[in-house]
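A single protein chain has been omitted; all remaining protein chains appear in their positions.
Note that the chains are named A, B and C in the order they appear, and that numbering of residues resets to 1 at the start of each chain.
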C-alpha cells in the first residue's frame, strides 16, 4: 500500500483525488490546499485528512506526493519531497522559469527519487495504441506529425493572469506529444500567434490562436494548431505520416448515436473537455506511477521530458516574436 | 450503506462483484457459490465473506441480493429472498419455465420487495441516449426497429447443455430491447433458425443462426438477427426508423486509431464481448438498483419485463417450428 | 455501332436516354411514347427521332430495344422485338402476371435473342465490389444477408393505382439482390406489411412499410426492410454476414463535407433518390448490355432473374396475407 499526499484541491487535483481513492494499492492520506474548504471537500469524498504541507511531508508513512497545486508552488514542493525521499508525481509545468526548473530537477536527481511528470496524454488509450503501432513500424519511419489541440472555451481573465500563458499551460502538452511521436528531438521551432478569440489574451501579451512547425535534425516535421475556443468541444487529434502510410487518432464522443433527418446525418460532439476526454489517461498515468514506485523503476515520462517541453515553450515564445525558425538547445 | 449478498461467482457474477465492491454506497457482504474456489476468489478480491445461501439469506443485515447464479436456481433464490423482505436484483432469465417464473413473481409481488431484472442493455449509454431521443420524438413515431445481436463465438457444448437455449439465453435481451424501443407490445412473432455455425447447437435441437420479425397491434415492426459467431467481435447495434428519420447506435471500439496503408483504411474491431462492450451498463444498472432500494421506488426494468421477454422466447420457439407468425399473449 | 429504339419517355426512360446518347458505341435512333411531348423532349435532347412502335420495330437498322415504358406494355413489346430478332433490354417487372411473364420469356427464348432485365443495382459499383469480394470468399460462406431499402417519399395515389404494388415495383429489386447475394435460391419467404405512412397504400390494399425473411434450402437467411418514406433520403444498404466476417455497402452522399458545431457533428444526407444514387449503375448496366450484344453473350442478369424475382413477389403477397413462411417454387 502506497500512502500518498495530494497537493492541490482544484479541478485537476479533484481528478487525481478520485483516482487515488479508487486505486486498490494506494491510500490517499493527506490533502493539502491553501483553500480549506476545497481541501475539506476532497477529504470528505475520499477519507483523506486535511493537513498543512509540513505535516504531510514530514510524515514518514507518506511514500509519494502528487503535486497538482498552483504552478508556482510545484518546484518548491518537489524539492521538499525529494529531500525527504518521497516519490513525486508532478503536474506540468514544473515551473514557468527554466532556471528554477533545472534547480528543482537537480534536487530530484540528487535525492534519487522517482519523478513522473503529468503528461497524461501519453497514457490515453488511443494515443498510446498509435505510438505502439508507430514503434512496431506499421507505417515505416515517421516523416510528419500533425497535432490538433483546441480547448472548448477561453479561460477566465483571472485564470489567465495567474497562469504562465497559453504556450506553457496548453501547448506544452502538444510539445511533449510532438517529441514523443517524432522519435527525434526537435532542433528548430517556428511559432505564430494571433488574437482572434478573446481580447483578454492580447491584453496579457498572449495569443489565443496559434500555429507551430517543429523540425528534427533529420528533417522530420511536426505541425501543431491551437485555439482556446472550439464550439464543438475539446478537439484532440493526432495524425502521423510515415514512409508506409498514416496513423490517426481522433476525438471521443459520449455515445455512438447517429441521427438521420431532413437536414443532415449527425452524431455527438466530442467530449467537452479534458476531465471527460482524458479520464482514462489520468487513471492510467497513476497506475503507471504506482507501478514504478512499487518496482523502483523509472517512469516513462519523467523530469527530462518536463524540462525539454519547457525549452520548446521558451523557443516558441521567442519565435512568435522574431518570426524565425528558432534553434532549440536542450 | 446497502449490504448485499451475491449469488454466483461465474463470469457475470465476477462483473457484478467488481461493481458492487466499487460502489460507494454498497457493502458486498457475502458471496455464495457451490464452487468454493470461485467464491473464494471473489471474496479475496472484494473483502466479501464466503457463505452458504441459508446463512446469507438469514442475516438481517443483508438488504439486497444479487442473483447471478445458474439459471435453474434463480426462481428459488428470488422467492427465498422475497420471503425475507430483501430487495432482489436477478439476472435473466428468471426461469426457463414460464409457470415457475409466474410463481416466483407472485411471491415477489406478495412480499412487496423491489425486483430488478438484469436487462443491462437498457443502461448502455448509447442505447439509453437513443431511447431518450426516441421519447423526445426526434424521429416522430416509431415504425420499424432493427436489432443486430451477434456473439463473437459459440458457447462450449457443456455450457450449451446447461443453458436454456439460444432464444432464452441470448435473444431474450433482444426481445426486451424490441419491446423497449417499439413502445408497444409485440402481438405476433415470427422466428426462423438454422444450423450454420456449430453442430453442437443442432445436436441439442437448438439454432446458431436466427432471424425474427415482431409486430405490434398498430403495425409497428421489428427485425432481430442473431448469430453465435462474429469473427470481428461482439456486434450490438440498434436502428430505429420513425416517421421523421432514423436513429442508430453502433458498436464501440477500444481505440480511435485509424491506419491508412497500401491495402485499406482500417480501424479497430468492436470490443470483444459483453464484459467489455457493456461494462458501463453493468455499473449503471447497479447504480439504478441501489437508488431504487434507497428511495423505495420501482426499478425501470422489473419482474413484468422479465416475464414478457420469456413469453416472447416461448413464442419464438413455437414459431421456429411452425413457420408461422405466432400470436403473443402476455 | 448499335442502333437502339427506346420505349418510354418517363423518368426512367429519360435516364436511359441520356446514357444511350452518351454511349460511344450506341446510336439512339428512335424514341417511342404515347405522350408525344415527352417523346419530343427526349428527341430534342438526344437527336433521336420520335416514332411509333411499329415503325421503330420494323426498321431493320434497329439492333436493340430498350423497354422503359409502362409495365403493362413490357411483355408485348419484348415479344414483338424478339420476333424481329432484336436484342432486348427490359425494365422490371416483365409483367405483373406470371403467366404472361412466362409466355413472353418463352417467345424470347424461342427467338434466341439477348435479353437483359433492368436490375440496375447489380451494377452499382459498391454492391458489385461487395459481391466480388463475397465470391472471393473474403468472409467465407454466406450465412445472413440484411437489405435496407427505403424510398425517400411515397408515390402519388395516381402512380400507385397505375402500378403493380409495392412488392412488385419496389421490393422486386431487393428480392433480386437477395438471390444474388445469398448464392442459393430462397425456398421459403415470410412477409408482413403495415400501413403506417400513407392511407393511399391501404386504400389500394397495399402496404407502405414491410419486413421480409427469406430462407434457402441450406438454411441461409435474408432480411429485407422496406418503407416508402425516409425523410433523410434514399436508404440503400447491404450487409452480409459470413463464416469469417461481415461485408457492408452503404449510402452515398453528395459531398464529404462535415460540420462540427455547438449541437452536433453533421454530414450530408444520402443522395435523394434512384436517379442520383444509382446514376453509375444505369450507365454500367447499359455498357454491359451493349457488350453482350456486340459479343453475342448472355447478360449477367437475364430473363430467369426477372421471372424468379416475380415469383418471390407472388410468394410475398401470399405470405403477407397468410402470416406463414410460404414455400417458393420456381
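Here is the rule we use: contacts are C-beta pairs under 8 Å (C-beta built on N, C-alpha and C of every residue); 3 or more make two chains touch, one makes a residue touch a chain.
Everything numeric in this text was worked out from a predicted model, so none of it was measured.
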Exercise. Can you list the shown chains that the absent chain is in touch with?
Worked result: A, B, C
Seminar exercise, completed: Touching the hidden chain, out of A:190, A:234 or A:282, is A:190
Problem set entry | Omitted-chain contact residue, chosen from C:213, C:246 or C:309 | C:246
Problem set entry | Interface with the undisplayed chain - residues on chain C | 22, 125-126, 129-130, 133, 138-139, 244-252, 254-262
Seminar exercise, completed: Omitted-chain footprint on chain A covers residues 143-144, 146, 148, 150, 188, 190, 192, 194-197, 209-211, 213, 215, 218-221, 223, 225, 227, 229-232, 235, 241, 243-246, 323-325
For this session: Using the touch rule from the top, list residues of chain B that touch the missing partner.
Result: 230-232, 253, 259-270
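By definition in this document, only the chains that are shown with their structure count from here on.
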Exercise. So how far apart, in whole Å, are chain A and chain B when each is placed at the average of its C-alpha atoms?
Worked result: 40
Problem set entry | Residues within chain A bordering two or more other chains | 259-262
